[in-house]
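One protein chain omitted, others in place.
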């Protein structure tokens, strides 16, 4: 695959530092191993190399979803790939779906959601802060998903404007404030995911989800540990990120009988 | 969203047991809480309920990617969502991509890959066992991805037939046997993911990836712990799955200079 | 070391099952691998063997502190060695010390504490339940620490009878109820350890410790994962105990100035 002008490329230095850059003719970039002429990348294949003026080769890689998420400009704690990956699988977000999200954070999770619904789906991302919204928008555009995401400034307590959403994602200091809005925006069977760093938030979140009729509620923590691998001396890394947040998931059940003619459900109490 | 005949539905019992079933007129199904008439689900909304003949309500949910993976018929240890989620983010598989996979296992990871490349991409899944291939194929078809996956019977040492693949995924007892085949099938910058339960496999895998010119190699372990959440007595679960496998990732660098006219890379030794 | 009548011996079967037994002349014991005559162990060395009547050898091992803890008769969830070990190191319990404990549980932690203060120290263990107290006492006596531990029936809210204790250990549903009692029983600089399964208990515990003037408070969770080791296929176990409890530690600071003549501490507020 040939690299074109305007492409987003991940440069890998010989000492495994990475740079996410837009390739342009005659664009120069300084690194700790000399200066690169990014224009040289135009017409190269991914996996190929360009050399710095000091002769160090930098490998031209295609950015993955993880690269795009991890390289956003951060105004907030970002959602990590370990958490985003499980959110995608557990909510079942896929191409063509409609997703509502609040807050925007730095847009890292928005990028993951956008990538999953692209090209025909849509992510509606809300935040009450102009500053966060602006930064998230720019990060999402840089990652190439500007068309897939719509940003809106609003308090979550005022509700989402969308209806029949497939998935709702909350990253809020008081998740319970956003849950009624999510319940209203979601269609029957729609999934919700909420991220919170403290167990107190989780407790309030699960309680509110139950009140709002969500079912199949679970709370999960994801940990990743990297390994140093080399022949004869393989071992886990000595330090790791030991907490980002707890993930809570649920699914929207309909409150009343969905079909005319079905008898009233009198056994509800057994739940 | 209205449920139609032939739809794949996740039934949730009042005591949180789940059943993944195909909805058909007059199809009856026994459960520990009485008999269900699945035909009643036709025309219902997701999130709605049908009652068993003993009056217990079962909620009709739309299966997520996780549900589809976890409910496959298992002839092998399956890949868990926690691992599949990170594989998706780290390989950057997305709609339209070409993926090669070996072996098929029970098809759980194939389903996750198929979901990510759908509708226009393709997953080519190899295995040398007719039995595994047949079971995986059936699981993938049941999950609704029959069109997106092509199954092939072959020893991985004979190579993949595809070229210019975006992503290669290996789940092999001897991952090093499949790495040359993956290197040949991948385009420059393409990503590889390998799953192995033992440290020894990881060591051999990383060594072979390095020999074959892969770069940006990392090995990771993902752990998830669930939490019991209830007001005033929230705590982690007492038991968990503490190991499934280690995940090793890498990216294919091109061996020679990708562009005519670029000087020979003499600084290679600094890598 | 020669085994004598009345000694407590850990029997290890060929398939790695263990039995903690008292050796007596002509005592017979049935196992899944045949019957043993425990009298044969008298006069043997630890590390030696006796055979069952079916010819299977059982190895005679000296019980460790872990064996004694794990083999208690359980009426409650017991404290695990992973947690007890850290409690010993963090409280600095040692030979000759005075320890107060509430509740008794099944006596597993009492055994660990008794072993640490023996031969000249003392553990005072309180519980309000006759049944738990009786079971714990019997377990502690079986483990050989009957002389080192005194059991008392009492509500913790009524306080410990001891003063100038070096260490206080609480395993209570409402740890905050026992903290004033512990504060009263401990000498200046004395250490407290509290065990609780839930986040909520930890929150209340830390708050009460702070109110009562404890300092250097920390809360810790200990996890252990076992490894399956065999040449060429070494890997972590697939299942583990993922939660027993959180451990909270603190040290008792004196409220007023400990020495006549020292000026009043006016900078307290900076803490």
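By letter and in written order, the chains are A, B and C; residue numbering begins at 1 in each of them.
By definition in this document, a residue touches a chain if its C-beta (ideal position, glycine included) is under 8 Å from a C-beta of that chain, and two chains touch if they have at least 3 such contacts.
The shown structure was predicted, so the numbers you read here are calculated from the model rather than taken from an experiment.
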Option touching the unshown chain, where C:85, C:134, C:159 or C:180 are the choices: C:85
Contact footprint on subunit C, counting only the chain that is left out: 1, 12, 14, 16, 18, 40, 43-51, 55-57, 59-67, 69, 81-82, 84-92, 94-95, 112, 115-116, 118-119, 164, 187-191, 199, 202-203, 206-207, 215-227, 229-231, 234, 236, 246, 248, 251-254, 257-259, 262-263, 265-268, 270-271
Footprint left on subunit A by the chain that the document does not show: 197-200, 225, 232-244
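Here is the rule we use: only the chains that are shown with their structure count from here on.
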Chain located farthest away, centre of subunit A as origin (C-alpha): C
Chains most often in contact, by C-beta pairs: A-B
Distance from the mean Cα position of subunit C to that of subunit A, given in whole angstrom: 45
Inter-chain centre distance, subunit A versus subunit B - centres from mean C-alpha coordinates, in Å: 19
Subunit B: positions in contact with at least two other chains: 199, 225, 234, 236
